[in-house]
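A protein chain is absent from this complex, but the other protein chains hold their places.
Moving on, here comes subunit A:
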């Protein structure tokens, strides 16, 4: 017979993770054993050091604050509201609570007996993973590093992500039993074989292990030019070693490898190394056929097109490609890499076309992307942010030289605007005479920003320190970098300013109704994910990498990766930052594509509980990195 109480309890629970994952029959069994607690405001659910209860709690109504006396008697570690889980400790760890839980307002808690729940856990790994993460994200006890590790590595994929279009997770399909040849065979034999089978490449094997590869291109390059003879051995012209991948590789990974290594073929082996038996070959063509609008194809097209309409079409394809990627569970690092590479190529092509139109540059120059473009972190259409540096010229020539580059920059900027990258409202563009300077002028500009630390100048630094060459002479860029690093070396005062700026926006504690909602006019009831969460990570990575004196790392993730290498003792914090950065960037991009906006403001009411939890977890590393900054740069004297 239907039991309305059990029904109600189950109905409530199933709105929230991990109960969503639990089979209805099991959920009803759990619901039938729930104990309903009423906790008046300011009463304790449990205290620090209390022996563990035999149950854990789900907040049904109200809000429970968690704090730890041993850390700070006043600061809340977390606030749990409707649907949040607390008191998981007895499920995983010691027999006493490490925190106290206090009702911040009157609460109704559904208590779930741990014994009853363990039975369900035993055959549901997804639920177990979720609880572990939930436990870890509520744990600020540094000793609980085991659980914390889970927070970083366990990639909790929600139900929706698993059931949606899995195209991009598909294993790349490769040609099995590829045609192979030994190294001793002649080039002619290879060519005939390729003709017979109408293929564009051959794997060169030795005892079934891949030792090289030859392609159409190699034959063109070496034989057709007369440098080699058709009677020469294939070993003379083959590319070696061969890049190998395992058969389980995703399409997306294949794309990234092909892009990164600028190659057209991959050999598939049992374990993905060249020390294992060949089982197949994967060509760029395989991928192209797998996906019409794929990054490789877009990149190829960019090199060929010259009309504005075609560039616009490619830019639009990029957006729809990214949007499709974001809707799948495709890992963010791939998405960001693909986006960065294509955006870069597109900009490069635009400048190249403008230079063709306006006439060759009188001296060497470099076009710099700055801000998020400089970091290669753009997913959405953003404002243009760029600058230009040209070789030093004599004083007499300076004006005309700058005039040329301003003209070039105006044209590039106009085209970018038509492509959808609107003009920068703050005019941080190469078409602005202030940011179209000779090498010496740039050097003195940076010196000025560094020497005269002010809020304004620190802001300029944080924008202009993230630059990357989009087009032109790498050497000019290198000289600027070296100048900056020299100016910064041992400049504790400047780093303190920069670090202070990086911690000015503390991360929100969590999601608690009005807690982190922005209260300024237009974006009321929304959360500024850029300023409150992404920017602090970007700023932290910048100041840390500059303080280490590392040149040429302009991307937030790469910066943290480098920092892990340099400071393995802080790996946990930095790895957490990388993960957070990806999660936050994804939220922003998804929001941006959905509303055709900058994605900067998240509408809280539209977020699901599991999204909120993901966001909340992403805030934790921000807290950690900021306290690391405060310690390292002795900010307590400043703040």
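The rule we apply is simple: a contact is a pair of C-beta atoms (placed from the backbone, for glycine too) under 8 Å apart; a residue touches a chain by one contact, two chains touch by 3 or more; residues count from 1.
Simple rule for what comes next: contacts and distances are computed from a predicted model.
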Record-based protein name (UniProt) of the chain missing from this complex, from "Protocatechuate 3,4-dioxygenase", "ATP synthase epsilon chain", "Exonuclease domain-containing protein" or "ABC transporter permease": "Exonuclease domain-containing protein"
Touching residues on subunit A - with respect to the absent chain: 1-9, 31-40, 61, 106, 108, 111
